[in-house]
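These notes concern the structure reproduced below.
Every protein chain but one is kept in place in this view of the complex.
The block that comes next holds subunit A.
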Amino acid sequence: MAINETTLTAAAAWRPDFAAIASWIKPGAKILDLGCGDGSLLKYLHQERNIFGYGVEIDDKNVLGCLQNGINVIQNDLESGLSSFANDSFDYVILSQTLQAMKHTAEIIQEMLRVGREGIVSFPNFGYWKNRMQVIRGHMPVSESLPYHWYDTPNIHLCTLGDFEELCRQCNAKILERRVMNGDRQIELSPNLLGRLAFYRFERG
């Protein structure tokens, strides 16, 4: 089915990262969104792609947000795995800007590969030139996509595009598609330098 670019553009105005993910989702798909926040992405995907799905979230306020948004949510700690979910039970398992805050990084990628036919991961690119500049100047980066100080950041496993691709190789995840964004612009040239947010779609290798 062709992607309806008009609706995606409208939504892209407020969450271009949602639109980027939606462009990869087949209509009617079954989706698991890990670290789903208040369910905004699932709600958006339901509106745009008529998906059926569940979110997983640990934070009370976000679980409540999901219920208020009418989104199925399972309160569970991602660090302890996805044992409630059967093998191959989802079309897509999404980990949207959550990977960098997880302790069990490789484990969650493996769980995504077990539970879903495809995985989608997005994360802030630490290799973005503005981040590099701040490090060169002697400071940990603070930016729009990394809005924390080193002492209060939940982000414990930041990586670059190259780093993530290496992890995929180690986890035997076959990368199907990559998209690198800066705001609502897609970055084709020198993505590891000019891209702020990275998106990957992958399957079992």
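The criterion applied here is as follows: a residue touches a chain if its C-beta (ideal position, glycine included) is under 8 Å from a C-beta of that chain, and two chains touch if they have at least 3 such contacts; residues count from 1.
By our rule, contacts and distances are computed from a predicted model.
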Among "Methane monooxygenase/ammonia monooxygenase subunit C", "Sulfurtransferase", "Homoserine O-succinyltransferase" or "Succinate dehydrogenase flavoprotein subunit", the UniProt name of the subunit that does not appear here: "Homoserine O-succinyltransferase"
Of A:Ala22, A:Leu45, A:Val63 or A:Val180, the residue in touch with the unshown chain: A:Val63
Listed residues A:Val73, A:Cys159 or A:Leu197, member touching the removed chain: A:Val73
Contacts of subunit A with the absent chain, listed as residue ranges: 30, 52, 54, 60, 63-64, 66-68, 70-76, 84-86, 89
